[in-house]
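Below is one structure; the comments refer to it alone.
Here the complex is missing one protein chain, while the rest keep their positions.
Chain IDs A and B follow the sequence of writing; residue 1 opens each chain.
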Amino acid sequence: MGAFAAILRKDLRLESRGGESTITLVALSLLILVVMVFALNPAGGAGDAGTAAGALWVALIFSGTIGATRVLTAESANGCLRALLLSPADRATLYCAKMVAAFIFMTVAEAAAVVIMVLFFNMDFDIRLARLAPVLALGALGFAALATLLAAISGRVRAGDLLLPLLAVPLFVPALIAGVKASGSALAGEPLSAFSEWLKILIAFDVLFLSAGYLLFEHVIGED
Amino acid sequence: MSRNTINSLGLLTLVLMVAALFMVFVYVPTEAVQGIVQRIFYFHVPCAWVAFAAFALVAISGIFYLWLGQQVWDDLGYAAAESGMVFCTLVLVTGSIWARPIWGAWWTWDSRLTTTLILWLLYCGYLMLRAMADDTPQVARFAAVVGIVAAADVPIIIVSVRLWRTIHPAVLVTRQGTHGLEDPRMVATLLVSMAAFTALFAWLLMLRFATLRTRTRLSLLARELGRTRAAVGDL
Partner (left out) sequence: MENLSYLFAAYTVIFAVIFLYVLFLWRRQARLDAELRSLEGGLRMVREELAEREASPSQASR
């Protein structure tokens, strides 16, 4: 637990000093929402709940891809990864710390994206956003779990940054379907019970990829 | 895997394939509702079966590779993924050709079509990884992990896609009921085609597996040559 907290604290402190990742992710989310408004030309208001939900999830995938790449490449760039692997912390702990760091970056970016969405799509800050929060949190957790595992692979392959979305997006499809549907319902003002099926799929996805990452991370990280 | 085994498997495939073609085009009666185009079914379904079996094999050999660390499992997984990809492509293409006259559209977001497409994309990523990472020594472990994760994802994909389609309004008639195999000759034809495609898959798998074994031997030999050259230089 000590190693987990230490690695996570280090990542967050690094970020709080430079803040490049967070600023990049927030700016990217803003850009994606602008692009979606131009591309889909929504009328605004609750009638566009589906479009707004779709835009949010596109932003989530982009910010997740970049966030996960950042938390792992920041280490390997200056040989820190080797030092971390030599330290007594085991690989599963390293995975958890990196995954949580990616999750936090994604959550910040998502929060910004939600605020921007409310403004652009002319919605209200009300109970609907509270219902949206668990959906987005589950989606971000699932993507962080998946992308942290895959970023360890793509970081060691030439043109790996192209490979990461190619691997991550098809794997993320079930969570994407469930998340877009649930977010659409939440934004349209439906109660939580209306999309509980989708939440179950999101939870199943998160459990699957958290355990897969926890168990398999030791096979993809390392210097041999 | 000797060349003889592969060749006899090839011969078996040829015999079964000729039998299957004969049954599809001569023996089996034409289906009443869909007409002659329903005969695509007898090759479409075996392709799907083989593609799914191949992808299961990728995951199984991935597990064995991570467990035992033997190169054979990595070669088997790679061979299964590549030949599975060939059949998965055939499923999508023949399905599309079949859907056009029957459903009036090349593509519909039907749950089975969507699942197959996502599976195709998953293994596209897997093969891209293998193509991009062939100069890194860890590629076998990377591929094993991706293969396992992809297979583990399949149940959730199926559930979510099915739920997605039932909530969406059904625009087109679903495939259910349109090919009830009421005639025993249809069942027999399907079974022979299944056998033919299973043999074909096994043959292609063995061919590809043999190339990969050669490649493994080649890299071992290259290393040995380097060592021997160094020994000559030392003298």
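Following the convention adopted for this analysis, a contact is a pair of C-beta atoms (placed from the backbone, for glycine too) under 8 Å apart; a residue touches a chain by one contact, two chains touch by 3 or more.
Computed from a prediction, not measured in an experiment: that's the story for all the values here.
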item: Touched by the hidden chain, restricted to displayed chains; value: B
item: Contact residue for the chain not shown (choose from B:43, B:73, B:123 or B:142); value: B:43
item: Touch with the omitted chain, as defined above, among B:158, B:191 or B:207; value: B:207
item: Residue touching the undisplayed chain, where the options are B:52, B:78 or B:98; value: B:98
item: Touch list for chain B against the chain that is not drawn; value: 35-37, 39-40, 43-44, 47, 83, 86, 89-90, 93-94, 97-98, 100-101, 200, 204, 207-208, 210-211, 214-215, 217-218, 221-222, 224-225, 228-229, 231-232, 235
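FYI, only the chains that are shown with their structure count from here on.
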item: Centre-to-centre distance between chain B and chain A (centres being mean Cα positions), rounded to whole Å; value: 32
item: Residues of chain A touching chain B in the complex; value: 146, 149-150, 153, 156-160, 163, 166-167, 169-171, 173-175, 177-178, 181, 197-198, 201, 204-205, 208-209, 212, 216, 219-220, 222, 224
item: In the complex, chain B residues that touch chain A; value: 66, 118, 121-122, 124-126, 128-129, 132-133, 135-139, 141-142, 144-146, 148-150, 152-153, 156-157, 159-161, 163-164, 167
